[in-house]
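This is the structure I have questions about; it appears just below.
What follows is part of the complex, with its chains left where they were.
The first chain written gets the first letter, and so on, giving A, B and C; residue counts start at 1 in each chain.
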């Protein structure tokens, strides 16, 4: 598993049905080596399903997923997933959960990863006593430590407060810059998407409905006008400008920013 | 004999335990006993037991009034305090049990058994037979290697070659003979009596002496029939036991049916068995057979 | 599509029988070639003949029906007691403290050794036999119910209590369905034990029943009937298993682990 080497991931007309229900219908998406893509979309639109397809945990009903040019078959061994639920092994201590699947002097690395997510002193506890946000951070530490070529993050910071969230975003960005892995991030926080991603992809009606490149230099500043404009544009699109909701959204997020 | 209904509680049940191979089985099949006891106001409840010890176990628990076994089980039952009374016996049938070896075996006499594995049912009639046969050949149990197995298992072990000899009684003895693959080393002649005994529980014999007499009378009749017609016995038993009719006929011919009282000679024979078992350490304490013999209050 | 479904169906139905049938064929061959003495182990054909004989004379059905009655009664009694004990001990720690040791001790007493006592308590009638079956069935149901109850997700129970479910609703909606997979394992095991115990129970003064059939045949060395009764037991095992599987497929439809079952 070469650190510092992302893999390329290409979705070609990928569709996924569960029984009679069509979730994804014709996803075309190319994720370049080392690219950071954020995926947004409404609850139940198929974001997690897309990540599971990329991880090889589901097979597409039709279409092909290519990993570095080869069709993906079975588990994607180059990828690590941070699932929407933490999925910690209840029978292993926090630190052992973080070091899962690592070799060598993993204990040191795991301790360092735990420190980075602010849980150094909880290393020897059972996962069952952790709070929701703490569990999520353990899962994050586990995903980040594994130095994958493809990192699939499914709402990794959903249960964190604003402060911790900013810290974690920084951590993810730093590691990504160091290791150049390919990243797919599912998030509901448009700010977060724009903060981290090279491209923000909106999933709607089972396809990639929209695709915003983020051409802002890093480190990005939330105070930046271009940043705020992009966030506003995306919010306008997803909240729908015509609706009453759209109006609220625009006033609440967009216009203030433009007014800056 | 006239019934005197006033004496009996209406519909009282007489509980009789029987085994498949024995006189009571035939008595049950003929149905005469029920007829007679019905006139006296009793009904009969028959219970089938796989062996003597189990039957006496039930009698010990007070679940049986009357039953029958071979000669060994009552000795142990008495030692355990079972309230049983010997009420009658059959004539001896020493030829109905034997020590068998495989036809091609190098064992020729009982003395050759020295150091050999011999299968037998522990604490049964044949245990006594083996002790007697060995002592006649100048050996004791410690000179051979006894392997204690119930009949079915013993046969499997015998045929498989796990044991060298097998001490067994009829009808298994006859069935084994039928295969033509065994040789008789010695049977019970001159060694043992091998009788069948009939028992009543102490309380039952005290309360219902008349019924005991009725049962004995009927048993006598059945015994007479069986003696007259061993072939008939075989025909009757074959489907019950699932054993070849020819084998059963042999078995039937070499035992004597009938009914005899418990004489002092019989008591002495039983006492010898008890003492032998006591010496072998099978019986935890000495017993006096005489105490367990039914003597009607005059 | 249709034909592949059919293949799949036959596959599902047929595969489990591959091994038993192969065994049967090997056995018949071994007997026919004389490698195995037919007196020691009769050929399948001979066993079939014995079965035919027992069946056509109506004897077999008598044995079966009487054993069936005992089995069902014992299962009902022992199963309910085991279930209740498992429930109570799973839910209430103090009850477990008090009872579990005793139950584990009784569980360990072989029926064979217990028969003298059983006869003392229940005599030699049907009660004694049903008692033994009930006793045999009790423990697998007990142990598995206890285990199932003990492992019900504590989070769901909290939720249930917060949502105002009374003890009764809590039991029906959460404890029971949560413990059900484990309980069904117990049932599966107990359905087997039910028949197994009969062979001991039916040595107590029985003259009917399939346990009696087996032990009597053993006693009188009717090898064909012995083997037939063994096959009968095996079939009952299969039957019990099918019942358990049916229950699982009906009751555990929500559980992904039990889906895609034949």
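FYI, a residue touches a chain if its C-beta (ideal position, glycine included) is under 8 Å from a C-beta of that chain, and two chains touch if they have at least 3 such contacts.
Just so it is clear, the model here is predicted, and its values are computed rather than measured.
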| item | value |
| --- | --- |
| Copies of each displayed chain within the entire complex, written as a formula | A x2, B x1, C x2 |
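Everything below uses one rule, namely that only the chains that are shown with their structure count from here on.
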| item | value |
| --- | --- |
| Topology of the chain contact graph, where touching chains are joined (line, ring, star, complete, other) | other |
| Innermost chain, where centres are averages of C-alpha coordinates | C |
| Chain located farthest away, centre of chain C as origin (C-alpha) | A |
| Intercentroid distance (Cα basis), chain C paired with chain B, Å | 37 |
| Chain centre separation in whole Å, for chain C relative to chain A (CA means) | 51 |
| Between chain B and chain A, distance of the C-alpha-averaged centres to the nearest whole Å | 86 |
| Residue list for chain A, restricted to those that touch at least two other chains | none |
| Touching two or more other chains - residue numbers and ranges from chain C | none |
| Residues of chain B that touch chain C when the two form their complex | 17, 20, 46-51, 54, 57-58, 61, 63-64, 150-152, 155-156, 159-160, 171-172, 175, 179, 241-243 |
| Footprint of chain B on chain C - complex, ascending | 37, 39-40, 115-116, 119-120, 123-124, 203-207, 215-222, 225 |
